[in-house]
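My structure is below; once you've seen it, I'll send some questions.
Complex shown without one protein chain; remaining protein chains in place.
Entry: chain A
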Amino acid sequence: MIRNLRIWSLIFLLPGLALFIYIVVLPTIQVINSSMYNWSPGQVGTFVGLNNFTQMFADPSFRDALLHTFVLLIGAMIIQIPLGFIFAYLIFRRYIGSAFFQTVFFIPMVLSSVVIALLWTQVYNQDFGLLNSLLRAVGLGDLTRPWLGDSSSSLISVVVVVGWQYVGLYMLIFLAALQRIPHSIFEAAEIDGAVGVRQLKSITAPLVIDTLKLSVILVVTGAVQYFNLIWAMTQGGPANSSSVLASYMFIKGLQESRLGYAGAVATVMLVVNLILAIGLQRVFRREPLELG
């Protein structure tokens, strides 16, 4: 019976597996394959071995994009995970207006990235932007600048927006984890005198640690591939100061028509992502806490 079940489960998995191979595995292999060719749209590629890779690693623009990708990754992590957890915790503890704030924090998630980009481009505007107006109003007029048009501030400006965009998602994930904790655990803790910060540290945090791990992996893999907001806000500029791997790949593939080279960039992104994801999973390998 059990064995039959395994056969049947295999049979039922086959259509999904076939689809997965067709739309994920094969294209991925084709991209890796194309990275070893000089290939433009409509042309048959010529095999160049690892030439695209050596050229890429010698290109300062690529090294900038790689560095910026890591800045984005760390920035997103610093913003999204702590804020996501704090918001979730505040809502979970039912401080005033939690339903309202739950909706407000989640709004960026349902907005299109392009809408967010337009919105924040206005916020960062040199002349009438909210940020500069605010700075002027509190007497910090010296700090005003064209936030997206200055290469010293463009990257950090877009990183903040990317962080802001996804805080709501991580808030929701943490909130779901918090709500899964049986109420009796909190009651028992309170009887034992663990309240406030002590309770948060010894009871709540350890019980959502798995969710935290999941979130870290999601943030990391998302950041390495991140593209749309950055492209819509700065196109990686000025002077490549906010470029990331994905925007670099877009320029090479679709503006310069070098699909093979872009394939090499994509391959690097895949490898970076795999190393980070597998590495993080190793670090995180720990028995999950059993819920009573």
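Simple rule for what comes next: a contact is a pair of C-beta atoms (placed from the backbone, for glycine too) under 8 Å apart; a residue touches a chain by one contact, two chains touch by 3 or more; residues count from 1.
Heads up, the rule we're going with is that contacts and distances are computed from a predicted model.
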item: Identity of the absent chain, which is to be given by its UniProt protein name, from "Transcobalamin-like C-terminal domain-containing protein", "Sarcosine oxidase, delta subunit family", "ABC transporter substrate-binding protein" or "PadR family transcriptional regulator"; value: "ABC transporter substrate-binding protein"
item: Option touching the unshown chain, where A:R6, A:H183 or A:R285 are the choices; value: A:R6
item: Residue numbers in chain A that touch the chain omitted from display; value: 3-4, 6-7, 10, 21, 25-26, 29-30, 33-34, 37, 39-47, 61, 121, 124-127, 145-151, 154, 234-235, 237-240, 251-252, 254-260, 263
